[in-house]
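The complex appears here minus one protein chain, its other protein chains still in place.
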Amino acid sequence: MANKKVVLAYSGGLDTSVAIPWLKEQGWDVIAVCLDVGEGKDLEFIKNKALQVGAVESYMVDAKDEFAEEYALISLQAHTWYEQKYPLVSALSRPLISKKLVEIANQTNADAVAHGCTGKGNDQVRFEVSIKALNPDLEVLAPVREWGWSRDEEIEYAMKHNVPIPATLDSPFSIDQNLWGRANEAGVMEDPWVAPPEEAYGLTKAIENTPDTAEVVEIEFVAGKPVALNGEEMKLADLIQKLNAVAGEHGVGRIDHVENRLVGIKSREVYEIPGAKVLLTAHKELEDLTLVKEMAHFKPVIEKKLSEIIYEGLWFSPLRPALEAFLKETQQYVNGTVRVKLFKGHAIVEGRKSPNSLYNEKLATYSKEDMFNHNSAVGFIELWGLPTVVAAGVNKK
Amino acid sequence: MANKKVVLAYSGGLDTSVAIPWLKEQGWDVIAVCLDVGEGKDLEFIKNKALQVGAVESYMVDAKDEFAEEYALISLQAHTWYEQKYPLVSALSRPLISKKLVEIANQTNADAVAHGCTGKGNDQVRFEVSIKALNPDLEVLAPVREWGWSRDEEIEYAMKHNVPIPATLDSPFSIDQNLWGRANEAGVMEDPWVAPPEEAYGLTKAIENTPDTAEVVEIEFVAGKPVALNGEEMKLADLIQKLNAVAGEHGVGRIDHVENRLVGIKSREVYEIPGAKVLLTAHKELEDLTLVKEMAHFKPVIEKKLSEIIYEGLWFSPLRPALEAFLKETQQYVNGTVRVKLFKGHAIVEGRKSPNSLYNEKLATYSKEDMFNHNSAVGFIELWGLPTVVAAGVNKK
Amino acid sequence: MANKKVVLAYSGGLDTSVAIPWLKEQGWDVIAVCLDVGEGKDLEFIKNKALQVGAVESYMVDAKDEFAEEYALISLQAHTWYEQKYPLVSALSRPLISKKLVEIANQTNADAVAHGCTGKGNDQVRFEVSIKALNPDLEVLAPVREWGWSRDEEIEYAMKHNVPIPATLDSPFSIDQNLWGRANEAGVMEDPWVAPPEEAYGLTKAIENTPDTAEVVEIEFVAGKPVALNGEEMKLADLIQKLNAVAGEHGVGRIDHVENRLVGIKSREVYEIPGAKVLLTAHKELEDLTLVKEMAHFKPVIEKKLSEIIYEGLWFSPLRPALEAFLKETQQYVNGTVRVKLFKGHAIVEGRKSPNSLYNEKLATYSKEDMFNHNSAVGFIELWGLPTVVAAGVNKK
Partner (left out) sequence: MANKKVVLAYSGGLDTSVAIPWLKEQGWDVIAVCLDVGEGKDLEFIKNKALQVGAVESYMVDAKDEFAEEYALISLQAHTWYEQKYPLVSALSRPLISKKLVEIANQTNADAVAHGCTGKGNDQVRFEVSIKALNPDLEVLAPVREWGWSRDEEIEYAMKHNVPIPATLDSPFSIDQNLWGRANEAGVMEDPWVAPPEEAYGLTKAIENTPDTAEVVEIEFVAGKPVALNGEEMKLADLIQKLNAVAGEHGVGRIDHVENRLVGIKSREVYEIPGAKVLLTAHKELEDLTLVKEMAHFKPVIEKKLSEIIYEGLWFSPLRPALEAFLKETQQYVNGTVRVKLFKGHAIVEGRKSPNSLYNEKLATYSKEDMFNHNSAVGFIELWGLPTVVAAGVNKK
């Protein structure tokens, strides 16, 4: 009788490498899948490593464009600043990875999907809810959560099963990265009074080491999507990567966040989002110019909800496309160009222009060109303040 | 028969100086009131100037402490970032100034209150609604809005009535300032594609000119209120002013905002908030450490509403104290110390600690000390994802 | 030289009839437009009356279907209960009427549009903002607001200009009606301590006079739209009218509301919405069965905003289609049948069923069929309560 098959989200690191012989011992044939969402790994090497440690099949999927166009773009347009600080990094890639894992599980008639998360993070929730939503018939395995080993026990098992021990094993950090940014936690950062050490960062220079000359970039948006950088059209994944490099050089986009996890604890995370920071800043400015007041004031309600459900692993809830339908309707106005100065860790918007600009110099000016009807203010103020004034009169008595 | 009396909010500038003889011509005795909310004016000079141009009485009111304790502190604790960008400056002082004007009107048995606003700004709304709420029997006059003169006509009138023409008359800018920050608009900034010129700024150095060495400050909070700077206790007004100086030196707190005014237009404003930026950043970090998740996630709803009603001139609506009652209840937890590095325009929180810290290293750690129950996650994920999974199953069919 | 042309929203009542000669005297050629949005008027008579009192042209527009499909349906799907009490009646027809007026103005090259509202209601705002949004070049006239006559002065003018005085002139009420309901105000109802008199109602029987036998109806919904009544398919306008009759007979849908107008005052209104009440109740029940929890809990936020902007005359704001995009995305799940008992003023939902039902008897049952995993609750509760428990522990000290 044939073994049952499990599709494993394989990163090449120690945990998922050890998971391969461990799953084999439990009677599974392991199909390893390594996805590229822009973390800059050597995928060919990882693909082969999976086979070497015992996978029966090994897949490599380049999902950078899909990640940029359908996940990072939502984060950009919805300004998904979780707790007003962190625009989502891992939370965005998990549903896409889940989707790819389920697709391969369906193609290969696999019975289960496995991920390498522990029991205290958000990612286990994101993976399991996403996978179950996409195919409720698949079993979901979480070997690392299940075996519950100490690091020493894991190494002993790895050595016994000829799993190579990575050189970086004694790094105290736990890192996840994609096009949209890099997340890092653990080690000395577990004390929120201690500043993150310089080694915690991988995408950005310390401000102390950034150039003394600013770099000015122009970003062009069409329907809320960045389409050109400094006049050169390029696809979104490339544009983000390019901005990651240049903004990282200027130290843009470091975040140090004590955040509330879905599983009920606070954790301290360090993020780097050089390109995302530039794009989010520029996009907001273009919205400030082009969205009508009542839309500008309500959109944050949608943004907050979208940030929360994505963070909380509910990407595949029917609520997400409904929130996105609102979002997409607003983006038709977000056309134009934003000029951003990158300097000493800042992304400073210096100018913005748009064919949809609602800024009307004739109405705004204090010069002779003024066309605003100052007399209208009198009636406006009277009715605007009427409830407050009536209430004050009544309740003072 | 005696003249009727009007209490005028007097700044010493051209508009309100011209308003004095103009109001006199209309048959009013003018009582000038100059308030100090931390803009650093020579109040004695202004007080005398009012008398010189024709006021029958002239008052000087030092309202810095009241402004800090009852207005700026609300902005700080409620993170009142209007449109996610501007933490309110003028909008905070208008209700306090209105309150003082009405108090003096009541004391002097005045019949009216006058302000110097034009017909296209937010401040006219804030003044008029506030004054009417505090005393509906007072008439409100807006001479500048009423006369509708060009600059040239105003100067001609000033010269005819011996009103001194200020040397800064040809400044293109329109500035308002208090402890909490400085607002500037008009001139070349009326084109949102043009970067604000360096002359537009008054409280902060350009990043290019800031020191190459960082300055680290520690701020201590009790019940959400900053009580000590670098271990030295001081009252809030002093603490803000001290921070304005040191953070301004490091270029912290410049804002360039295309904003939606209450009167229906977009305008472009430049703000500087060096001290406020440091305090708002530090306070948020302390809340991240000390507020329970569901409070941290709901408080922004209160913050947004509070920001909007203050911006919109509804400080004296009964809604404001209700929102504040929520706010104050949350602040009892916000105790502790935040360490902030000021450098090249940044206020970077490097560390935070609190007796009310909900960050529990034993629950958060990835080390052997881990006390978090990883098995609980299995049941949690199952029920957390159940609605999404059921919905996916039903609607896929 | 030809007269300028104005398109007048003509109801056949005294105010708009008097407006015709009044506008003529001001030099306008009046094009009368009478719209049928389901108020059950004799349109042919009204059309002729306009010509008789001096209009140069007179149009009759049957807009019932458009009103049902594009306006009432939004109210239904979005549960637009303004202030949790009134599902919008006049507020829904004003934008449609404005649209038709502007279309005719464009076709006839008119220079202006006129409406018959006074200066203290919401409708003037709805008309003027809508008309200006649809064609900013049109002038908007409000003759009734402008002339400011007392009733006696108006009658005198009418008699002098051969405008027929309606027999109902001494009715104390001010009524507006369409497919979705009937609004009534003024007269003795201006005292909110007094119960509305029976004569105030026109569409519904008093409960005292309703049948002693209930009537049960079944309504079928497809994508949130009622498509059949008691198994008989019909278009929405007809279905609403049919329900108005049957539910009105059973006394369903009276509302007595002290509401906050946009212009700053409270007013007391009496509404009747027999059909709308039945449909809104049934639709909500079907959503309770078919919407996933997180969508069911967030949709009210959209509903509230949509209700408010429609009430406040902002139908043509870009925010409305964005809110509708969210709404429409949710309605794909709202398929099924609802059984409603009409009896003594009630519309009681007795049963609901749907192919998209997320109610799963196997998960919900307390019988032996139970498939819910009771053990999952333990882990769920532990993590769900963790923030509260940690906070309690920390802050108790």
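When the chains are written out, they are named A, B and C in that same order, and each has its own residue count from 1.
Just so we're on the same page, a residue touches a chain if its C-beta (ideal position, glycine included) is under 8 Å from a C-beta of that chain, and two chains touch if they have at least 3 such contacts.
Keep in mind that this is a model prediction, so the values were computed, not measured.
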Among C:114, C:129, C:229 or C:306, contact with the omitted chain is made only by C:129
Among A:57, A:70, A:146 or A:382, residue touching the chain not depicted: A:382
Given the full complex, what residues of subunit A touch the hidden partner chain? 292-294, 333, 355-358, 360, 363, 373, 375-380, 382-384, 386-388, 390-391, 394-395, 397
Touching residues of subunit C against the unshown chain: what are they? 83-85, 118-120, 124-125, 128-129, 132-134, 136, 145, 148, 150, 174, 185-186, 190-195, 207, 256-260, 262-268, 284-285, 288-289, 293, 296-297, 300, 304, 308, 312-314, 316-318, 339, 341, 343-346, 348-353, 357-361, 363-368, 370, 372-378, 380-381, 384-385, 387-389, 391-393, 395
Which residues does subunit B use to touch the chain missing from this display? 260, 263-265, 291-292, 294-295, 298, 301-302, 305, 309, 314, 317-319, 321-323, 325-326, 328-330, 333, 382-387, 390
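In the analysis below, only the chains that are shown with their structure count from here on.
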Can you give the rotation angle that fits subunit B onto its twin subunit C by Cα atoms, in degrees and rounded to the nearest 5? 180
Taking the mean of the C-alpha atoms as each chain's centre, how many Å separate subunit B from subunit C? 41
Return the residues of subunit A touching two or more other chains; collapse runs of consecutive numbers into ranges. 260, 263-265, 314, 317-318, 384-385, 387
